[in-house]
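Excluded from the complex is one protein chain; the other protein chains are retained at their positions.
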Amino acid sequence: MRIVSTLVLVTGLGMFASAAPAATLDQIKQKGFIQCGVSQGITGFSSPDDKGNWTGFDVDFCRALAAAIFGDPQKVKFTPLSTKDRFTALQSGEVDLLSRNTTWTLDRDTKMGLNFAGISYFDGQAMMVKKSMKVNSALELSGASICTQTGTTTELNIADYFRNNKMKYEIVAFATADETLKSYESGRCDVFTTDSSQLYAQRLKLAKADEHMILPEIISKEPFGPVVRHGDDQWFDIVKWTLFALVNAEDLGITKGNVDEMMKSSSPEVRRALGVEGNAGESLGLTNDWLIRIVKAVGNYGEMFDRNVGTDSPLKIERGLNRLWSKGGLQYAPPIR
Amino acid sequence: MVDIAERAPRERSSLLTDPRARAILIQATLLVLVVGFGWYFVENARANLAAQRIATGFGFLNGTAGFGVSQALIPYSETSTYGRAFVVGLLNTLLVSGLGIVFATALGFLVGIARLSKNWLIAKVAEVYVEVIRNLPLLFQIMFWYLAVLATLPKPLQSLSFFGLAFVNNRGLVVPEPIFNEGSGAVGIAILAGLAIAVIVRYWARARQMRTGQIFPMGLMALALILGLPLLVYFFPGTPIRFELPELKGLNFATGLRIIPEFLALLFALSTYTAGFIAEIVRAGILAVNKGQTEAAYSLGLRPGPTLRLVVVPQALRVIIPPLTSQYLNLTKNSSLAVAIGYPDFFALFAGTTLNQTGQAIEIIALTMAVYLAISLITSALMNFYNRRVALVER
Partner (left out) sequence: MSGVAVHVGTGAFVRRELVAASLPPLTKRGLVGWVREHLISGPFNIAMTVFSIVLIALVLPPLVRFLFIDAAWTGDNREACVNASGACWPFVKAKFGQFIYGFYPLAERWRPNVVFALGALLLTPLLIPRAPLKRLNAILFFGVFSVVAFVLLTGGNFSLHQFIVGRIVPFAYFIGPWEFTGLAAGFWLDYLISSAAIVFLTAAIARLLGANSCAVARIASLLFLLLALVLVVCDFDFGLVPVETSAWGGLLVTLVVAVTGIVVSLPLGILLALGRRSELPAVRAFSVIFIEFWRGVPLITVLFFATYMLPLFLPDGLRINGLLRALIGVALFAAAYMAEVVRGGLQAIPKGQYEGAAALGLGYWQTMGQVVLPQALTLVIPGIVNTFIGLFKDTTLVLIVAIFDLLGQIRASFSDSNWGTPTTLFTGFAFGAIVYFIFCFGMSRYSMFVERRLSAGKRH
């Protein structure tokens, strides 16, 4: 009803009032929360509990963003999106950003009018089969039926992989992860394929998880990151640097526990990051204590990883490629200065 | 506001009380509003797209699709274009709707006639069928068949076998696959020739009956021509078409034609659902034919069979055709619910997968709507044409 009336007002009275698009940050400040697009329920990345509270790695990124802007990690609302609907929802402004295991590709970056703010999680595509199939390698899967989600890079990779290895296959694509898993479980497909992190999460949902195994082959590069629309550089910068802030915090040894002590640190890098020196936050359009708020809300990158998908979670995924660059991984963030 | 002005006490000619001026005014207002809103929306979309630098235009149709499809009627591979994926989806939609229309019509007529049967039991069974089917949502029924019924079928190794010819399992229905060898074309030609000759014979038989009153056994003759001729050609030079029986190899059927369960579930649900509605239309159509017509036919000495065929059905069809048309249209549009169970129909493949891979929502949704509109318009045009032919010619 509000909408009808505002529509009447807007079209009737204020039609000539709204020509210039408002900046995303201003809009967010005005409405008082971030609208964050997440997946529809992948344990460890984004899933709602019984009361509808969202938790997970991707969810925490949005909370970090809310902390950076409002100082309150709760000022974010989540829109669960299927792979099918996610880009349209972002393009149309239905959500402010997509923090949802979305692979960075050239086409998406250019033609779809999206901007990837960085890589929050390095992943690769893997395949799950029933142990009873007695298959040890993906190369033995010729003629298999494969369940996957529609509109994903997975769907394309699997086509490439089987074509490249001259194997026959049948693809069955579903709109949601739940349907895909259900069909795999019921025996419609021999193989369930998706990003390996998600495979671990989905396997937990199976009634008899230990009857299924994940094949060793990783058949693709799947760099995930938060995504925003083209056309608002300030908002893009904020999202990008929130991600860098998380990595930098780990790099500098700033944790949820020691952030207040670190304020007294003499290291110029730490002082700049925490806003004791310089005005990094202000140049982003935030306040200078932005990084403190982020770390206080969700911790640094490593803490976020361990809590949601790593050692402290039921998923127990290895850091692997997602270790810091200084520890043999790929996570690397430009300096704050 | 117009009538208020009309009731105005002051009697003086004005623009608003002059019907012609008023008509122009109303239409101009409507036009301005429609064009204004249209322009407003288009302008917004243009601005939004430009601000985000989203690709526009239909050039994407030539791009490489890169994804596989579980059912394609024309050769399709990952290297095909989005344009080809468009055609694949469209054909899949047409296939499921076409078969759905055939099955729904057959089942609908049977059930509709059964509802009018003198046999109390079968009339009740038909009534229960119609009431249950019509009062449950179609999407509910599609999901029921797919999730609850087909998914609980056995694995390929434990397939239910039909005389070793066809097998049903949770991967679908496997039937013998026809392999067309050299000379298969002759069989096709024979079928066409049989049809053509049957039509000619029918005209001749009609004309003869008009002249002499002799009745020609047309049904038998047609059967002999349409079935017999191809069979003759098939066996005479030595069976050019071979049927490959389904055979289990490893985990799956290696040979045989497999019909995917998504297709089966959708086809089954669409046919049974629409049949419920068609049954009611048929019943109403038959009831609409005056009982006197039957009595008159009997008193002329016609037996029940010819009475039904020559007197009742032609009249009932006049009542049945228009609502039947809209049922056919509904079935076609409802086939887009395939997206819920992963059947690669037009909507799922084009407005689903292609939309996601290219991100060009406006072009794709516009094309999708245009295609469904075109299907609707063509179907109703065809049915209107048929309807004109069977309609009562009043003299």
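Letters A and B mark the chains in the order given here, with residues in each chain numbered from 1 onward.
Everything below uses one rule, namely that a contact is a pair of C-beta atoms (placed from the backbone, for glycine too) under 8 Å apart; a residue touches a chain by one contact, two chains touch by 3 or more.
Being a predicted model, the structure only gives us computed values, none of them experimental.
Asker: In the full complex, which of B:58, B:140, B:180 or B:236 touches the chain missing from this view?
Answerer: Answering carefully, the residue with contact to the hidden chain is B:140.
Asker: Among B:62, B:119, B:158 or B:290, which one touches the chain that has been omitted from the display?
Answerer: Here the residue in touch with the unshown chain is B:119.
Asker: For the chain that got dropped from the picture, name the residues of chain A it touches.
Answerer: Per the touch rule, chain A residues meeting the hidden chain are 1-10, 13-14, 16-18, 21-22, 27, 30-32, 40, 48, 51-52, 77, 79-82, 85, 88-89, 91-94, 175, 178, 181-182, 205-207.
Asker: Mind listing the chain B residues that contact the chain we can't see here?
Answerer: Given the touch definition above, chain B has residues 1-10, 12-17, 23, 25-27, 30-31, 34, 41-42, 44-45, 47-49, 51, 114, 117-122, 124-125, 131-132, 134-140, 143-144, 147-148, 151-152, 329, 333-334, 336-337, 339-340, 347, 351, 361-362, 365, 368-369, 372-373, 376-377 touching the missing chain.
As a working rule, only the chains that are shown with their structure count from here on.
Asker: Using mean CA coordinates as chain centres, what's the gap between chain A and chain B in Å?
Answerer: 42
Asker: Taking the complex as given, what residues does chain B use to touch chain A?
Answerer: Residues 37, 40, 47-49, 51-55, 60, 66-70, 77-79, 147, 151-152, 155, 170-171, 250-252, 254, 260-262, 339-342, 344, 348, 352-353, 355-361 of chain B touch chain A in their complex.
Asker: Looking at the complex, which residues from chain A come into contact with chain B?
Answerer: Against chain B, chain A makes touches at 11, 15, 21, 83-84, 87-88, 91-93, 107-108, 110-114, 133, 143-145, 150-152, 155-156, 158-160, 162-163, 169-175, 179, 182-183, 186-188, 190, 229-231.
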